[in-house]
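Chains shown are a subset, placed as in the full complex.
In order of appearance the chains are A, B and C, and numbering begins at 1 in each one.
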């Protein structure tokens, strides 16, 4: 069987999690997230962001987190602003629109939003009441293109949003990878200060399912649990989510796993760079997009699985390689050797 | 008071309609569109399209027609394709999204959609089930930019939609103007043959309110009335809509009114063209978009009302002039004289 | 043709309205409710409720008013409380649910809600977050059964709602009839003080279309116009609504028309009572529900149209008779004569 670099959710979960599931399995617990493991997980997250006043909720997946957060915040006539590659725009089957809200798309080179990108959208939506009212800015970190927000970028965006009455929501499906990137100067604590709401992704970083939604803006906290239940996201055995985040948050396992994934990707990136390979974008997280010849793609495909991402010209395409918390040295070395042999 | 070229809904309604309202006023009639005037109006429309198998429903306005038609047709995960200037995209406060459906936007020069515009959208929405499914093509005739579909253009689009399992829906808020344009070779009968569903706009063509939805595709006919009622669009006194379309459809009044509006606009257009004025797009309906200097805009504004549509450069902008069924010769002549004096 | 007592929307509109439509017809006006007639109508309404701080919006019909008001107020997980005969529960094709909100039904004898009816609903919805959160109380005056709220009843309900964090919304499709009932001690001004939001129905009281929504609670005022546009209820020619309410509010025409309808109904009621007829409920507005024999129903049906409302036993049923602003003495007298002859 070929080793897969297709995504970061090909494996199950970190062994610590399995072990905790086994150890706690027959303990009777209250249902619907009222179990003691969930309580402990939430406490660990609040400790890490150094804010006991934030509210934490655990749900199963990213699309679920996105649709619950957005529909809980917006009034019917309000809409979302997202960078064009935003997951909610392209990969969630219209989940946000299904809750009644438009998502405005902004073209950006690197998948990140800056105040200068948003200003024209606000200006072109001033025909009250004939147009939707932009109210929430949706960003991802790391983005769908593998890029990350630096501290000053997030700060500028946060200030801009607050000045303009916009909520700032960070999709953190790969927040671990974003924060442990070698070029990142952001901390989880700072993310919590600068956003109204964000989530810590588990599914793509060592959990089998699970995202932890953190609500920092107190105006957005009341009654949030109703939205989770109404959208079918309140697990009877919430312990499954609690146990996972309890384990991931212990001793920074969450960040260690993400860092490992980043390091493995960077090894491949550097090896390819040394051989003169160009990249679609200059990423420092667990997603890389090298541009290689069709011949090389064919050779690599005999030994590895990955996505051909974007055709560049008749002779070459960008491929996408993703590493995970569990991508071992052996696979990375085999891949690099093959590159070095062929280039 | 300044004469307004701002839009085609500044006046009340055609005198024939008022007269009919007065004459029928105290006749007791069944409610909710079951009155005899609505029946007669529907018959006249079916006669005009030469198809007794189409279903006709009368509603108050365009946004209402658009949201009822689209939400009645699509399954929750299906979406609409529209040209970027489409009314549903920009001027209806997210009414379509509020019913749960995404609207995909396609950039086009002239506000019209062609198969070549749609093919890439279909190709980029093949990641089942992670993306919305394009299912309905929304077009306007005349378009929001004043342009129109020629017969062969609508035919090609219709064939393409049928081959690709897409419904074709024509927003006819200004269908009278589209069909009576001097360059149009389309007929109402042909529109009914080539679309699955369309509507005849009354509000912008001599009615005080009212759009007539015509459902040609028999698959889309069952139970349609439920959608009208559910969205709050079933008037208790449906006679108000019936009487208006009864009058408009008599002796082609509907088309005469639209033609009049077009002619008045063409007079202004030609006068400006003679003086060397350029236009944002080459339209032959009741909307024109001349590009003129800021100085001229200021002078015209002293005597007429109109929208400044789009800044072209520091010295000039395109303005939008709209004529209506009731735009008299006197106002047009005054406008032309002013142009001729100043240019 | 048989005279119809089926409903109060069988005729067109009051002649004053037609006259005003004719007189103003060719005046150019701003669109979308920004016309001077709408401004004047709104001012007249605010004067009548003696509250310049309320906001007034004009829409076409009752279902539209109900769905816009309710969906604009509630968060996704909140629901409405209504008496079982409530129009939104039975006669609007699930319009409220279509905006995402449950309507809880309370059985009551007379179609009215009292605090004692609501308390058990609140108590049985305490399982947070597994149940919807009751947040808005919907009442009608006059009710769907023709009954009305007395001042002390509305006061008690209002106090209860404010104490329990519930909004109070009055459907006033027949508010004129409710307030001019011979037993009513409520005033329009008092209705505005005691409710968060209500509307004055025009369609059933002399207008051809139109309901005037009055928002008294300042928390519910911001951005309301967006909801109207999004739901397809913002008429391009808002003048049609403005002119009607301008005329209806002049010199209390609105109340005179309602009072007339009530009086005509009471004449019939009293004539039947004199002959020993029982009624389904003891109403004092323009709806009466006499219980008569099947034979009498048959005889009456030869000369008049009305609904057979409810089967009482094998020999008799309750019928519903509704009078309108335009129900003349002649028809009433003919009906009474027939009754007197047959009973």
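What to note about this one:
The rule is simple: a residue touches a chain if its C-beta (ideal position, glycine included) is under 8 Å from a C-beta of that chain, and two chains touch if they have at least 3 such contacts.
This structure is a prediction, so every number in the text was calculated from the model and none was measured.
Shown chains number 3; the total number of identical copies in the complete complex of this file is 4.
The criterion applied here is as follows: only the chains that are shown with their structure count from here on.
Matching CA atoms, the turn from subunit B to subunit C amounts to 180°, rounded to the nearest 5.
Once CA atoms are averaged chain by chain and compared with the all-protein CA average, the nearest chain turns out to be B. Comparing the residue numbers each copy contributes, subunit A and subunit B share more than half of them at their mutual interface. Greatest centre-to-centre distance from subunit A is found for C, with centres as Cα means. Per-chain CA centroids place subunit A at a distance of 51 Å from subunit C.
The distance from the centre of subunit B to the centre of subunit C, each centre being the mean of the chain's C-alpha atoms, comes to 34 Å.
Chain geometry summary: the mean Cα position of subunit A and that of subunit B are 43 Å apart. Shown for subunit A are the residues that touch two or more other chains, namely 76-77, 99-100, 129-130. Residue ranges on subunit A touching subunit B, taken from their complex, read 76-77, 79, 90-94, 97-103, 127, 129-132.
Of all residues in subunit C, those touching subunit B in their complex are 1, 3-4, 7, 9-13, 15, 18, 21-22, 24-31, 60-68, 92-95, 98, 203-204, 208-209, 226, 229-237, 239-240, 326. Of all residues in subunit A, those touching subunit C in their complex are 32, 71-72, 75-77, 99-100, 128-130, 133, 223, 225-230, 234.
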